[in-house]
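A single protein chain has been omitted from the complex, and every remaining protein chain is retained in its original position.
Labels run A and B following the written order; every chain starts at residue 1.
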Amino acid sequence: MSHETPIARPPSRGQLLADAAFRRLSQLSAALVLAVVAFIVLRIAFAAAPAVREHGLDFLTGRVWDPNKGRYAILPEIWGTLYTSALALVLGTAFGGAVAIFLSEGFLAQATYRVLRASGLALRPGWSKLPDLLEVTLKNLVSLLAAIPSVVYGLWGLFVVIPLVRPACNWLHLKMGWLPLFGTDLSGPGVLPAVIVLAIMILPTITAISTDALLAVPSKLRMAAYGLGATRWETVLGVIVPTASRGIFGGVVLAFGRALGETMALAMLVGNANQISVSLFSPANTLAALLANAFPEAGPRQVGVLMYAALVLLGITLAVNVIGSILLQRASAAVEGAR
Amino acid sequence: MDAITSVPGSAPQGPFAGVDLDGLERSLRRPRTLMGVLLSGLVSAMTLLALVPLFSVLFMLAWRGGKKLSLSLFTQLPPAPLEAGGGFGNAIVGTLFMVGIATVISVPVGILSATHLAQAGRESRLAAAVRFAGKVLTGFPSILAGVFAYGAVVLVTGTFSPVAGGVALSILMLPTVMLTAEDAIRAVPARMKEAAIGMGATPTQTTWMVLLPTALPGILTGVMLAVARAAGETAPLIFTALFSNYWILSHGRLNLMQPTASLAVLIYNFAGMPFENQVELAWAAALVLVLLVLAANLAGQGLSRRQITS
Partner (left out) sequence: MPAHRILAMPFVFAAAIAASSCSEKTPPSAGTSAAPAPSQGGTVRIQGAGASFPAPLYSKWFKSYSGSHENVQVDYQSVGSGSGVKSFIDKTVDFGASDAAMSPEEIQRVDVGVQLLPMTAGSIVLAYNVPGVKELKLSRAAYTGIFLGKVKRWNDPAIAKANPGVKLPDSPINVVVRADSSGTTYVFTKHLSAVSPEFAKNPGNDKMPNWPVGTRSKGNEGVTASLMMTPGSIGYVEYGYAKSQNLPTAILENRSGAFVAATPASGQAALASAQLPDDLIAWASDPEGKDAYPIVTYTWVMLYKKYPDRAKVAAIQDLFRFALGDGQKEAEALGYIPLPQNVVERDLAALQRVASAENVTSR
C-alpha cells in the first residue's frame, strides 16, 4: 500500500469474502421466505385434502353451507370477498391517494405559513417551526389509523357506522330501489358498513407508502415541469404521480392483500349471510370471516373444509396479484425512463 | 439592462415589450387555475374526511374507557367478573414481548430478503418466486397464521407460549416489511449506487453504507405499519399464546413457555362480556394500545432522523 491510501480503491480480499458471505446470506434469507410460504401452503393443502376429495369443484360453485347435511360450498363467500375488497380498495385508494398528495405537497404547511405570515408571526423563533410540526402531526395521525385493533374497528362499525348510515341507506332504498345497487334495505350489518370500515383500515397503508413514493420523486422533475409552464396540479397529476406510480402500486397491492384477509372486523360487520347480491345494503359473507366464525367450534371434518376455503383464499390472492402485475407491466412501460 | 417598470397600466419596456403582463396574473377565471383550486379543495376535504373516523374512534375509546385511565392499569392484573378495579399490566408486558419477538424474527429476514430482491436481476427466478410468495402472504388471514403457528410451535413444544404468538405475528408482518423494504431500496437513485461502485465498493459495502441508510425512512414506514397491525391482531394470539391472568415474570424467574396475556386478546375477551367493569377496561386497553403504537411510531421517526443526521 502507498503512503496515502486513495479513497477509491479496489476491494481488499477480506472485503470480497465478506461480500460473498453477505450475498449468500441474503439469498438464503430470500429462499427461507419462499420455503416458509411453501411450507404454509403445503400444510394447508394437506389439511384440506380430504375435503377436496370429498367435495371437489362443487365447493367453488355451490351456494349452500349446511353443516348438518354435510353440504358445503363457498361461492357466496368468494363473491363477498371480491366484492367487499374491490369496493374498499377503490374507496381506500381514492382517499388514501388524496391524503398522500395532501401530505407530500405540503398543503398544510403552506396554509399555516400563509396564516403565520399574515399575522406577522412567521419569523418568530417558536412559531417558525409550526408548519413542519403540523405536517408531522398530520402524518402521525394518519398512521394512528393503522394502530387501532381490528376488534375495535368491528365494535366501532357496529355502534357508530351502522346507526349513522342506516337512515340514508333506507332512504336510498326507498327512492332508488329499482337500482340493483340499492336493492335491499339495511337491516344491520351488511356490505356497505363493512366496506366503509375496511377502506378506513387499509387507508394508512396506502397513504404511508404512497407518501414515501411521492416524496422520492426527484425535485428536478417538478422544476422541469414548472419550467415548462405547468400549474401545480398539472405537475402533480401529470408528472409526479405517474413517476411514483410503481411505489403507489406497491402500496395498493399490500392494501388489497390486507382487505382480502381481514378477519375480525368483517366477521362482525359483513352480516355473515350466505347469499350473493349486488346490493350494497344486503349482508354478505367473506372467506376470512367464515373462517373466523366457524373455526373455533369446528370439529375434525369441518376443519378440512375450512382449510379448503383457506386454500381458495390464497389462490384468489395469487390470482389478483398476477393480474395486477400484468396490468402494471403494461402501464409502466410508458412511464419508466424518468430516472 | 432595463428593469421592468411596474407602473400599472403602462406597457412594459425593453426586452419584455410585447408581453401581456396582465395576462400573467393568477385569475380564477382561467380553467387551469380554477381546476387547480378545485382540486386543492377536494384533496383537503378528503383529508379532513379521512381524519373523521380516527377522531370518532378515539372519541369512542376515550368516552367509554377514559374514566378508567390511571397508573393502576399498568400495575394491576385483570379483574374477575363483578369485581371492581383491576388493570392489565401483564397484557401490556405480553404485547410488548410478543410484538418484540415478531419484530426480531420478521425485520432481519424481511430486510435481508429485500436486499437480495432489490439486487437480483430480471432473470432471477428465485427473486420472482420470492416476490410472489410475499404477495400471496399479504392476503393471509390472521386466523390462519394462528392455526399454522399452533401446529408448528405449540404442538411441537407441548405448550402455549409467547414464542408461538411471536411466530404467528411475524408471519403477518413479514410481507409488509419485505415488500416495502424492497421498494424503498429500489427507490434509491441509481447514481448513488454507481458512485459507490465507482469508488471500489463491493455490493455489500454499497448496501450497508449507501442503500440501507438512504432507504431507511421507507423501510421504517413498512416496519411501523407491520408493527401497528401486529399489535392489534387477536385471532393469531388466541391459538398460540392464549391468555393469562398472571405476570410473566415471577420473582425474577422468567418462564417463556406458558400462556401469556396480550392487549388484543384482553380487548376481545372483555368487550364481549356482559359486565360494565370489564367492558370499560377493554376500551381503556384499546386506548393504551393505540398510544403504545403511536409511541413506537415516534421512536421510529426519531431513529430515522438520527440516521440521516449522523
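Here is the rule we use: contacts are C-beta pairs under 8 Å (C-beta built on N, C-alpha and C of every residue); 3 or more make two chains touch, one makes a residue touch a chain.
Because the structure is predicted, anything quoted here is derived from the model rather than measured.
Participant: Specify the residue from the set B:L28, B:A45 or B:L155 that touches the hidden chain.
Facilitator: Answering carefully, the residue with contact to the hidden chain is B:L155.
Participant: Touching the absent chain in the whole complex: find that residue among B:V57, B:A271 or B:L287.
Facilitator: B:A271
Participant: Please output the residues of chain A touching the missing chain, sorted low to high.
Facilitator: 64-69, 154, 158-159, 162-163, 187-189, 267-268, 271-274, 283, 289, 292-299
Participant: For chain B, which positions touch the chain that isn't shown here?
Facilitator: These residues touch the chain not displayed: 74-75, 77, 79-83, 89-90, 92-93, 96-97, 100, 154-155, 158-160, 238-239, 242-253, 255, 257-259, 265, 269, 271-275, 296, 299, 302-303, 306-307.
Here is the rule we go by: only the chains that are shown with their structure count from here on.
Participant: Centroid from C-alpha atoms only, then distance chain A to chain B, rounded to Å. What do you get?
Facilitator: Chain centres of chain A and chain B, defined by C-alpha means, are spaced 13 Å apart.
Participant: For a test of understanding, state which residues of chain A touch chain B in their complex under the given definition.
Facilitator: It comes out as residues 7-11, 15-16, 18-19, 22-23, 25-27, 29-34, 36-38, 40-41, 43-44, 94-96, 98-99, 101-102, 107, 136, 138, 140-153, 155-156, 159-160, 200, 203-205, 207-209, 212-213, 216, 218, 231-234, 237, 246-247, 250, 253-254, 256-258, 260-264, 287-288, 291-292, 295, 310, 313-314, 316-318, 320-321, 339.
Participant: Going by the contact rule set out above, which residues of chain B touch chain A in the complex?
Facilitator: Residues 32-33, 35-36, 39-40, 42-44, 46-47, 49-51, 53-54, 56-58, 60-61, 108-110, 112-113, 115-117, 119, 126-127, 129-130, 132-144, 147-148, 151, 171, 174-176, 178-180, 183-184, 187, 189-190, 198-205, 207, 217-218, 221-222, 224-225, 228-229, 231-235, 263-264, 267-268, 271, 286, 289-290, 293-294, 297-298, 301 of chain B touch chain A in their complex.
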